[in-house]
Structure formats: structure tokens, C-alpha cells
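So, chain A:
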Amino acid sequence: MSERPVWWQAVEAAVGAPLAVDAVGGGEAVIDVAAERLLATVSALRQAWPALHLTAITGLSIGGEVVLLYHLLLDGGLTLRVRCPGAPPNAPSLAPSWPAVNWYEREAHDLLGVAFKGHPNLAPLLVARDWTGGPPLLPVEGER
Partner candidate 1 sequence: MHTLLTLGELLLFPGLAYLVTVALLLAWVDRKALAVLQGRVGPPIYQPLADLLKLLGKEDLDTEGSDARLAALLPMISLACALTAGLMTPVGNHAVISFEGDLMVTLFLLSVPTLGLFLAGWIVPSVYNMLGGNRSLLQYFCYEVPLLLGLAGPAALARTWRLAALMSAQSAYHWHVLAMPVGFAVATLGLIGKLERVPLDTPHAKAEIGAGPLTEYSGRKLALWRLTAWVQTLVGINLMVAVYLGGADVVWPYWGFGVYAVKVVGYMGGLALVQALYARLRVDQVAEMSWRLLVPLGLLQLAVTVWMGA
Partner candidate 2 sequence: MSRVTVPIGPQHPLLKEPIALRLDVVGERVVAAEIEIGYVHRGLERLLQGRTFQQGVAVVERICGICSHAHTTAYCQAVEALIDVDLPPRAAAIRTLLCELERLHSHLLWLGVLSEAIGFTTVFMYAWRDREQVLDAMELISGGRIAHGANVVGGVREDVSPAQAREVLTMLRQLEMQLGLYQELVERDRSFHRRTRGIAVLSAAQVQAYGVVGPMARASGATLDIRRSAPYAAYGWLEVPAAVTNEGDVWARAWTRVQELQHSIDLCRTLLSALPAGPLARRVAERVQAGEAVSRVEAPRGELFYYVRSEGERTAARVKARTPTLPALLAMAELLPGLQTGDIAAVVAGCDLCMACADR
């Protein structure tokens, strides 16, 4: 990228360190954000651009560790990558200040077992209410 995108300065300020940006196919950028700084980063972005739109929260398991991707839409796409180590994986919840993320976090909790601290109601969203197996997208021992 020759030109810095619109969000560069604001995000750098919020993250508190120079940005290391990966590119992701589709013309979007990915930034690594530590779980502790997630709330601050998102607040900074929302303050700078009130029209910020969160498209999705993708939860995935990379090499046994759960990673959350926050896909934002703002004059082009921007993804925040948050690593959630630990068992169960932990992340701060954005739901109290941003109602839009409420169900996305519930879904990540259902499918990957992520515990969102501060979420008002982390009840199962998709998975059957009497499901006894583990989070469906978390790889099981011996499975790929």
C-alpha cells in the first residue's frame, strides 16, 4: 500500500504501537490487536468514525489456538485479529457498548467456546439447547 488508509493514524493511536499490517485476499488489511487492547481500539475507531460497521466476528482455530477476527467495514475493509489463548479462550465483550456484536459473540461462544467477559447474555444461539458435545468448530484430539 503506497498510501496510508484513512484509519491508520487512529488505529495506531489506539493500539499504542506502530502497526504491522498484513494483507488479506480481497483487498483488505489485517491488524493484530492484543485482547487487552481490543476495547480501546474499537472505541477509538468508533469515535473517529461513528458510521463504522462491524460485518462479522469470525472465530477459528489456528494450530490449537483460538483466534477471533473482527471484520470492520469502513471505506474498504479492515480486520482486527485477536488471539485468545487459554482454555476456555477468553476475550473482552464489546456487546455492552455495541449492541450489533451481541449475537456474533454468542455464535463464537457456541462454535468455539470463547468466553466473552462482560457479555450480558451468553446463552446458546445456534447450537441445540441440550447439546452435550464440545464447541463444534474446535478440533478434537486426533481430528484435523
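Before moving on, here are some points about what is shown:
Just so we're on the same page, contacts are C-beta pairs under 8 Å (C-beta built on N, C-alpha and C of every residue); 3 or more make two chains touch, one makes a residue touch a chain; residues count from 1.
The candidates were selected such that all candidates are chains of the complex that A comes from, given by their letters.
None of these values were measured; they are calculated from a predicted model.
When the candidates 1 or 2 are screened for touch with chain A in this complex, the one that qualifies is 2. Of all residues in chain A, only 24-28, 50-51, 53-56, 58-60, 69, 71, 73, 76-77, 79, 98-100, 102-104, 111, 124-128, 136-137 touch candidate 2 in the complex they form.
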